[in-house]
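Of the protein chains in this complex, one is absent; all others appear in place.
All chains are identified by letter, namely A, B and C, in their written order; residue positions are counted from 1 within each chain.
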Amino acid sequence: MNGFGYAVDALAAWLAGGEPGWIALTIAVLAVWVVPILLLVFPIAALGQILERKIAAAIQRRVGPSSAGLDGPLRFGFRVLLFFLPRARQDRIFAAFCNLRPVRSLLLVSRRLGLGQFVADGIKMLGKEDIVPTGADGIVFRLAPYLALAGAFLPFCVVPFGQHLVMLETEVAALFAIAVSGIVVVALKMAGWGSGSKWSLLGGMRAVAQLVSYEVPIGLAVGGVVLWCGTMDLHAIVGQQYEPGVFSLLGWNVVQSPFLATLAAVFFIAGLAECQRSPFDMAEAESELVSGFNTEYSGLRWGLFAMAEYTEMLLIGALLATLFFGGYQSPIGEEWIVGLPVWLEVPIHGAILGVKVVTVFLVMMWIRWTLPRFRVDQVMRLSWLVLVPMCLVSMFGLAVTLLAAGGTHAGEAFGRVASRPRPDLHWLGHLAAWAVPVAIGACLVVMAKKKHGQVHPALQRLTGGRS
Amino acid sequence: MTTDERPGNRADEQVHMAAVDEFLAWGKEHSLFYLLFATACCGIELMQAGGPRYDVDRLGMIPRATPRQADLMIVAGTITHKMAGRVRTLWEQMTEPRWVVSMGSCANSGGPFSKWSYSVLNGIDKYVPVDIYIPGCPPRPEALIDGVMALRERVKRYRTVGERDRTPYIVAGPEAPFGGHCKVPDFTAKKPDGGGGGSA
Amino acid sequence: MTIEASTPSGERMTLNMGPHHPATHGVLRIVVESDGEVVATCTPDHGYLHRSIEKIGECVEWPMFVPYTDRVDYVCAMNANLAYCIAAEKLLQSDPANTFVVPRRGECIRVLVAELNRISSHLVAVGAMAMDVGAYTPFLHGIAQREGVNDIFEKLCGQRLTYNYVTIGGVAYDLYDTAIDEIRRFLDQFEREMVRFNKLVTTNTIFRDRCASVATVSAAEAIAWGLVGPNLRGSGVDFDLRRDEPYGIYGELGVQVPVGQAFAGRKGSVGDAYDRYVVRLLEILESIRLCRAVLELLPPAAAKANDPIGGWQADVGKQVKRPPKGEVHVRTEAPRGEMGYFLVSDGTKALFRVRCRTGSFTAAGIFHHVMRGIFLADVVAVIGSFDIVVPEIDR
Partner (left out) sequence: MILAWIHDVVEAVQSCVSGMRTTGRFLVENLRGEGGAMSATREYPEQPAEVVGDRQRGHLVNDADRCIVCHACDTVCPVDCFKMDGERDGDNKMRASRFDIDLSKCIYCGLCVRACPTDSLSMTRTFEMDPQHEGKRFLFRRNSKQVDVRFDAPEMERLHALAAQPREALSAEDRAWLDARIDDRGQHLIGIYGLGFFTPEQKAEADAAREAKKKAKDAAAAAAKAKAAAAAAAAAPKPASVPAPAAGATPAAPAAPPAAPGAPPATKSGPDAASGGSPTP
């Protein structure tokens, strides 16, 4: 065991045909680390942009990008493949190919869906003039987008994509993920400062203030899970959420306790803030700071920032799924997957995680095209006066639940042995763990509504209520 | 940048470069981000064009607030003498390749203010090179899309790898009129980068 | 224009918001001196859209100035046309020889199109404010609903934005055949859509908290600074020219005037940005009601359809060639508040002086007063809540 996880070890051993040397190990590490990113994260992040525009269009009741299909890249492919033919022949062959009925309908559909849009955007950005503004600090300005991308990609190392597919297995995975994604703060600050523009500076400052503030609720939310599970190893946390039988959904952290559900919500909201998504997009607020920290960025560098943002959204989704929603486990029983051969099991687990991640991704987009933006002070207030107290209360509640539960789960989480099994509650205990906090909360909410819940009649009239 | 004097083979005669160029042009054509730049009446129609009814996002056009990320400046509305220099600055802050569409009578020729007004610039083409003029006061969003389609024809012929093509183009002419027949004024004599002011 | 210099320690930062900035609704430049995120001083710089429209009024003949009034306030061009035409009619009628009256059907159509245009103008206002605050979708929904009004106006007079429809003495064309049905249908559909719009933004807590207690203008301040229209009413002053100095047939309609009442609840105060915003929404509802009322009052069409009503081909056309001497000031209630025209005639074909008073001008005047000490992010919300249209300021 080299500490790189099962997949790396197995691959390296297979490559070397015995005890792996460093070459085999390197190849295996690269293969196992890079392949998931390339296959899972990168395409989704790229497609995310077109998805976002399509969803925005649907919400705004329009069509969305529908002029760029796949015909452009396809034509380019033909040109490259048939380089030995004259252009006219290439054109004729391409036209003939496109007129094949399935191809034609496929191209039409791709055009309607705007599938080529991100290709078009990408190659346009490649072709744009490369500008470093006069007042900018060249090195800092150029470095920032790559750092942002690195900060967004690196935490994926510790996210378990499947039972056998974790790039970096470490006992402090959760801490690692939070710590490494902190690079983004530096990157945004560098972008803001290095641009030499006031709007960028303001955007960078806002980004730093916001990101640093929201590290706290994120850390506390993860801390709550760690408290519950007794480990920081993300893979072990996934293992903790294993529940035998068809109702494996019941093993997920989010249904274990209302406090964990609260923490999931807090994690999601703070995650939105971490990836600078609306309603927390003050750092690039288009209507206030022209484009925030990336005001001066053009072309590919700006594209890298956008890519980093989408990757970070995926990261938040992956962490949310891992910590609270059972990771790569299916909600309808896990045994039927675990029994499969490895080559079948790994993609199925990956797909399940992917579905969860994309769901979070879509909800983030939905939110973006619905809600207005917070103001700077409101963002801070939300973090320190709402989310952090909620986290603290939840952690307290979790601790009380743990104390009350007393007993421990006798079983062994599948795949890996948890360092401390999760508390084993009787079903009555589960019921109590839900009922008591929910009842208290509901009472408080009713009281609060009674005291403060009046709405102005004019507003009621506007929203179709009684006038 | 004028590269008329550059030695070497014509880019479009080199097969691979031409293929790359074609691909790049396809990308540019379908991804014209426009600068959110509305001065007057035409700005409202520009908004309507971005709205659900006309939806220029269909054509891959989304508004960008900062000129750095925009490919296309739609001069929508009256440009006064006080504003003209700012338009020029914005144009200089845009990165190549960049395009300018003059929307509406005011930007075309001063329009209603060409005769009597002392403060209105008679035609934005005195300050920035205009690719497409769209008549109307204000033009309908469909007319704007019409002009954008004409611009896309022009973008398609733009060569990234080879020479800069800023030749005039007649919408209703034959297939490729006036290709390479035009003197290009040196609009880039000043350093294209206006410096860190953002869009201030 | 003078801008205070930065403090020597350099702690203040001067930001040029505009003339091209996504939130300035055109080409307004606001020089903001900020201490971090907090605005220290704020100086609007005007003139980037000064098109000398008032001067043009002294050069062209009376009817030829009507297209220019379209461009004074292009978001509510009908109202701008109407204000000028009423002023010109009053000046013409000051000559006892001129005895024309605007036909009643013409008056009704004028009020109808003015109220429809008020709806579309307020839609831009509330939508753009939502966009400034960061919600893009409501803006596009406002724009989409606006298309309904645009369609009606396009059928009515052939243009979508600059109508030149109201003429001196009447309106340019009669209603088209299916107009009444279409307007009714639009109003019904629009009323339903507005409920969803309000659910989307108006009652949203984030939006409300962004606007509550921001840039509060008390009633006394609003009057002292000369605010007009919804900005004035947002501060709780119950004043509307349509009700208090009715022109046209407004007197018969019984206009109900919404005023600001601290709609944001315990977080807000009377006269804040949220009040101004909600007052606009309530005015939209009122306009819907007025449109329906006018459609009830509308007298039947003349025998010949598609004719101009009053105005161009009537004898008014000849009278404007030999106008009387004199001066007149008429004020009307446009969406952005009082729109007044002051006309001086020396008896020649062209007016001697044209001055217009517009709502955005005074609203821009109060900027530096209300924007002190607010957040940078609030600046755009404040601009949106005052609903300025730059050519109204610069003209």
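Assume contacts are C-beta pairs under 8 Å (C-beta built on N, C-alpha and C of every residue); 3 or more make two chains touch, one makes a residue touch a chain.
Owing to the predicted nature of the structure, the values given are computational and were not obtained by experimental measurement.
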Study note, to complete from the structure: Full-assembly contacts of the left-out chain, visible side only, are chains A, B, C
Revision key, fill the gap. Across A:12, A:55 or A:433, the one contacting the chain not displayed is A:55
Review point. Out of A:96, A:246 or A:447, which is the one that touches the chain we can't see?
Key: A:447
Review point. Touching the left-out chain: which of C:172, C:232 or C:343?
Key: C:172
Check your understanding: Just one of C:95, C:151, C:191 or C:221 touches the chain that is missing; which is it?
Key -> C:151
Review point. What residues on chain C make contact with the chain left out of this view?
Key: 56, 60-61, 63-68, 70, 137, 144-145, 147-148, 151, 154-159, 162, 164, 172-173, 176, 189, 193, 196, 199-201, 203-206, 208, 308, 312-313
Revision key, fill the gap. Residue positions on chain A contacting the omitted chain are 55, 57-63, 66, 366-367, 369-371, 385-386, 444-445, 447-449, 451-453
Review point. So that we can see where the missing chain sits, which residues of chain B does it touch?
Key: 52-55, 58, 100, 105, 108-112, 114-115, 122-123, 125-126, 129-137, 139-143, 145-147, 149-150, 153-154, 166, 168-185
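What we mean here is this: only the chains that are shown with their structure count from here on.
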Exercise for review: Farthest from chain B by Cα centre, which chain is it? Let me know.
Suggested key: A
Exercise for review: Compute the distance, rounded to whole Å, between the mean C-alpha positions of chain B and chain C.
Suggested key: 32
Study note, to complete from the structure: Expressed in whole Å, how far the mean CA point of chain A lies from that of chain C is 45
Check your understanding: In chain A, what residues contact two or more other chains?
Key -> 60-62, 198-199, 286-287, 290
**Study point:** Interface hub residues of chain C, defined as touching at least two other chains
**Key:** 15, 21-22, 140-141, 144
Revision key, fill the gap. Counting only contacts in the complex, chain B reaches chain A at residues 15-16, 18-20, 22-24, 26-31, 51-52, 55, 57-60, 62, 64-66, 68-69, 71, 95-97, 160, 192-193, 195-200
Check your understanding: Along chain A, where are the residues that touch chain C in the complex?
Key -> 56, 59-62, 198-199, 202, 205-206, 278-279, 281-282, 285-290, 369-378, 452, 454-456, 458-459, 461-464
Point to revise | Contacting residues of chain C [partner chain A, same complex] | key: 13, 15, 21-23, 36-37, 130-137, 140-141, 144, 194-195, 198-204, 206-207, 209-210, 258, 261-263, 265-266, 278, 281-282, 285, 375-380
